[in-house]
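This part shows chain A:
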Amino acid sequence: MGFDLTLTHSFGSFDLDISLSGAAGVTVLFGPSGAGKTTVIRAMAGLLTPNQGHIKLAGQDVFCSQKKINIPTHKRGIGYVFQDARLLPHKSVAQNLTFNCSAPIDHDLMERLGIAHLLARRPHRLSGGEAQRVAFARALMHARHMLLLDEPLAALDAPRKAAILPYLDQLKSKSALPMLYVTHSVEELARLADQVIILDQGRVVQAGSVFDVLSEPSCIPYLGVHEAGSVLAGTIMQHGNGLSQLDTAIGPLEVPQLSGLPGEPVRIRLLARDIILAKQRPKEISARNILPVTIEHIAPGRGPGAAVTLRARDTKLLARITQRSRVELGLEPGLQIFAILKATSVSRGSVSY
Partner candidate 1 sequence: MLTEETYTALMLSLQVSLVATIAALPFALYLAWILARRDFWGKALLSALVHIPLVLPPVVTGYLLLLSFGRNGWAGNFLAEWFGITLAFRWTGAALAAAIMSFPLMLRAIRLGFEAVDPKLEEAGATLGLSPLGVFMRITLPLALPGVLVGAVMGFAKAMGEFGATITFVANIPGETQTIPSAIYALLQIPGQESAAATLVLWALGVSLAAVIVSEWLARSMARRIGKGGSHGI
Partner candidate 2 sequence: MPLRVKKALRYFKQVAGLALILLTSLPAQATEPLRIFVAASLAEALMEITQDWPGQVLISSGGSGTIARQVAQGAPADVVFLAHPDWADWLDGQGLLQAGSRAAPIGNELVLVGPADAPPLTSLNLEALQNRLGPNGRLAMGERRAVPAGRYAQDWLKHKGLWEGLQTRLVETESVRSAYWLAARGEVPMALIYRSDLVAAKGAVAEIWTIPAAEQPQIRYVLAAVTERGRALATSLASPEAAQIFTQFGFTVAR
């Protein structure tokens, strides 16, 4: 199970020339508007025929300009979630889910997506968030080889988006299918991605696991200085005093209490701007997390900031400080220092499962 894609396609302003592959889990295609993300995912679905290239889905050639193969969309075994829900207005929710599909409705999935009570409704009587959740379920029920999600949350306002993200975590954990997820939201990327491919101007500028890519200073321009930061995987150890203790790749961390049970996996996002660096282990400080780290690399930014790549155990961490602090502290690669992280800076919204 997985996909391979190599294609070139002419746009008005630039050419798309791209090669990427993905396996099980969520591959996020990230980049600014007009980078070519939508072209790639539409080509994957057969909704767009690229000028040239080769697309392989679950071991089968679905497109090959050389061999003149172009399997139509309806035979590609995909599920597709569009930016707008595109529910069939003449069918009920249940009929939309089972439309052209013999599989019975999975009530557990309906519960997880919070749409079990909506099955008899007509699409025009759903809210935007509800409609999009139905669209997720429908795509999931129709997907045999792959699930394609084209900016599925972009049309929703912030509160609806926040409300739907936990459902997507559910979807991700429930489905074994490879997913290609197009977004320009760092939040969605950090929360859902296993693999990340960053596109700009029709080219792949960065690809790899979400943990590596988000700790890469060269990605900061694409993510934005306020959004940049590493993602860490961890396990809940225990709860107490309103805090949860996590075991992560960079050592134990204390964060505001989470809803998961001890032993459950979590993912947390540490924004680069929230990490404080100190040459000495600080004493009598309110911050709960003080980690010994090694400076691996320092990349000056275009403005007053500098991106510092840290290594804690075997894991990279990204911090952002001012150039001036860096000079005053005399920070250089190879130096052993301490990274300080307030427990409260790990917000609930940046935690996922």
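Inclusion criterion for the candidates: all candidates are chains of the complex that A comes from, given by their letters.
Brief remarks on what is shown
In this section, contacts are C-beta pairs under 8 Å (C-beta built on N, C-alpha and C of every residue); 3 or more make two chains touch, one makes a residue touch a chain; residues count from 1.
Just so you know, these numbers come straight off a predicted model, no measurement behind them.
Going through 1 or 2, you find that the chain touching chain A in this complex is 1.
The part of chain A that touches candidate 1 in the complex is made up of residues 45-47, 72-75, 78-80, 82, 84-90, 99-101, 122-128, 131-132, 135, 138-139, 142, 148.
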